[in-house]
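Below is a structure I'd like to ask you about.
Of the protein chains in this complex, one is absent; all others appear in place.
Think of it as A, B and C in the order they're written, each chain with its own count starting at 1.
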């Protein structure tokens, strides 16, 4: 599974993108968001307030119950501020 | 008093602008509009339907009860179609 | 805050750039460009007649009203007259503001009011000869949604 981080989620985690193999129980967006802060202090800090984290799966906005599978591209980012 | 005619009021009357000295009883926009069609067949035709005639006095839209005086510039035209 | 009534075409990009130049408080510019539309029945040119003097006055009043209603940094209205062909630009209305809502609403307001108050008349050329375009009731309705005190000023 490919994870991408943008804006302050990128600067706080220190990761722009990575390949991960999450544990078995990570099967949807909600469980991914629960797992991520357990990966170290920078992740714990970045995912302190998950209410402001937006998720896209394969470049489409996804809800917490969106299922995840091995080849997915999952992006994590704060609310957008373009335009 | 200077009268100006625009669009089909100009083509129907055959007059672009003229200086007139209306009879004494012409004291406001309403009485001017009543007097004009009496000035000849082309004026009678042009002012057949006064509901669609707009009037500006000294370059400002004016209502029927707007008073008129000797030096006024009075324009008569159909509803505008610019833009 | 500029009004121009002219026979010549205008350069939209240059006009918009000039509008915001040296004002870095502007966050957005909304503009509307009106074009001569080809009506059913093939190409038809038109001639725009106007009332010199009153046109500039009315446009200046409409613009001042927009500046009273919204917080604007700059506004521009350019309206052409004379003979125009399908695809030709007729009018440019642009408003600049710190915030996009003010820019959108004021630009929309300006073109709606311009269509019902600015003294322009279209003489359309068709295969059967020329005829004066009739005012659309829709324009009055569009303008009336902005109506406050200005609504009853129209004669």
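General observations
Rule of thumb we're sticking to: contacts are C-beta pairs under 8 Å (C-beta built on N, C-alpha and C of every residue); 3 or more make two chains touch, one makes a residue touch a chain.
Note that the structure is predicted; figures quoted are calculated from it, not measured.
Every shown chain that the unseen chain touches in the whole complex is listed here: A, C. With the whole complex as reference, residues 11-14, 16-17, 20-38, 43, 86-87, 98, 100-101, 103-104, 107-108, 111, 142 of chain C touch the missing chain. Within chain A, the residues in touch with the undisplayed chain are 4, 6-8, 10-11, 29, 54-56, 59-63, 75, 77-83.
Rule of thumb we're sticking to: only the chains that are shown with their structure count from here on.
Note on chain placement: the centre of chain A and the centre of chain B lie 73 Å apart, centres being C-alpha means. Averaging C-alpha coordinates per chain places the centre of chain A 49 Å away from that of chain C.
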